[in-house]
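Omission of a single protein chain aside, the complex is shown with its protein chains in their original locations.
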Amino acid sequence: MAKKVLVVDDAIFMRNMIKDIFASGGFEVVGEAANGLEAVEKYKDLKPDLTTMDIVMPFKSGIEATREIIKHDSSAVVIMCSALGQESLVMEAIEAGASDFIVKPFRAEDVLAVVKKVLGEA
Amino acid sequence: MRHVIFRVEKERYGLPLSAVREVVVPPERFTRVPRAPPAITGVMNLRGRVVTVVELRQLLGLPDGATPPSRVVLLDRGRRDLGLLVTDVDGIEAVERVSAAPGKLTPAIRGVARLGGLGVTVLDPEGLDAAVVALFTHSK
Partner (left out) sequence: MTMDMSRYLGLFISEATEHLEALGRDLVQLEREGSSSSVDSMFRHAHSVKGMASSMGFEPIAIVAHRVEDLVDAVRQDRGRLDRDLVDLLLSASDTLLAQVRAVAEGRPPDDAAALLAQLGVRVTAMTGHAPTATRVAKVTVNKPEDPDGGGDSGSGPSGSGGAAPASGSGGAAPASGSSGSGGAASASGSSGNGGAAPASGSSGSGGAAPASGAGTDASGDGGAGSGGGTPSGTAAPSAPVTDSTPGGAREGDAPSGHGSQAAGLLDAPPRPTVTENGAGGVREVLGIGAPPSSGSGHVSPVTPPVLTEAQVADLGLALKAASGGVLPGEPAVEGRATQRWAVRLRISPTCQVPGVRAFLVHKRLTNLGTLVDLRPALEELKAGRIPDGYIQLEIETSVGEAGIQASLKNVAEVDVVSVKPAVAVVLPVVVPTTAAEGGRAAGDSSSRTVRVRTELLDYFLDTVGELMLATARLREVGKVLPETVRPVLDEGVYRLHTLVKDLHDKVMSARMTPLSLITDRLPRAARDIARRKEREVDLVITGAEIELDRAILDELSDPLLHLLRNCIDHGLESPEERITAKKGPRGRVLVAVKRARDRVIIELEDDGRGMNPAKLKAAAVARGLLPPEVATRLTDREAFMLSCLPGVSTAKDITDISGRGVGMDAVKRVVESVGGTLEIDSEPGRGTRFTLRLPLTVAVVHLLLVEVGDEVFGLPIAKVVGATEADGDALSRSRETALLPHGNSLLPVHALDTLVGVPTPGMRGVRPFVVMEGDSGRVALGVDRLLGQEEVVLKPLSRPLDLLPGLSGVTILGSGRPVFILDVPRLLSA
């Protein structure tokens, strides 16, 4: 069965791109969220196998959202979407329980490689 | 989801059980906090921890009431030792289906729900945190 993915980013552009990358890798994107608040709600609803999480978002940052998701489900797999220059934020997210991270701009094969590795499929 | 239900005067509020550390009786006197905003009642000693106590009535901007607060609801917020001074605590109830609160939109309020035919205002732990921090950062 295809693994379920929740895509969190405040830009539709990014969400669409990430969704396409996952679709090409045989994943099922079951939901998307445009901010940290929505992300936490959607996570609880959808219980995805994997969540990609932008860091800089309105209302609630990706780090806070990750912290809450992990608190809700300690086995949640959250992958941070970061840009160069956000190193310390990514480390904060890792402290908060993020499983791994990918660096923008994304290359499809890098993203899928990290994701498959994290899910133990590679 | 199970919520701790408490009251400010007659009004009922709920917080997710997972966000509440415990409920205690307030001490006879609080230590007042220098330069703190008025909503901060003070700090109290809870088994060696110094807990900041906020009067929920003031935090939510509710009018003054007649009944003295009789309980402190301590939030389970990592390193933030924070307590809410409330009129009384009713108990733990399952609250489902929280819908958006009509009218005012403060981040501290998540929405409203019905419980035994009566309304409960469901609070948001993160929003409460933010509201308290905002008190401190805006007062300057």
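Read from first to last, the chains carry the letters A and B; within each, the first residue is number 1.
Note that in this section a residue touches a chain if its C-beta (ideal position, glycine included) is under 8 Å from a C-beta of that chain, and two chains touch if they have at least 3 such contacts.
Remember, it's a predicted structure, so these values are computed and weren't measured experimentally.
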Sole residue of A:Leu6, A:Ala33 or A:Met53 that reaches the chain not shown, by the stated touch rule: A:Ala33
Where the unshown chain meets chain A, residue by residue: 10-17, 20-21, 23-25, 32-34, 37-38, 41-42, 44-45, 56-58, 67, 70-74, 82-92, 94-97, 99-101, 103-110, 112-114, 117-120
Residues in chain B touching the chain absent from view: 1-2, 4, 16-18, 20-29, 31-36, 43-48, 50, 52, 71-72, 76, 78-82, 89, 91-92, 95-99, 113, 132-133, 135-137, 140
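The criterion applied here is as follows: only the chains that are shown with their structure count from here on.
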In the complex, chain B residues that touch chain A: 18, 126
Touch list for chain A against partner chain B, complex: 60, 64, 68, 71
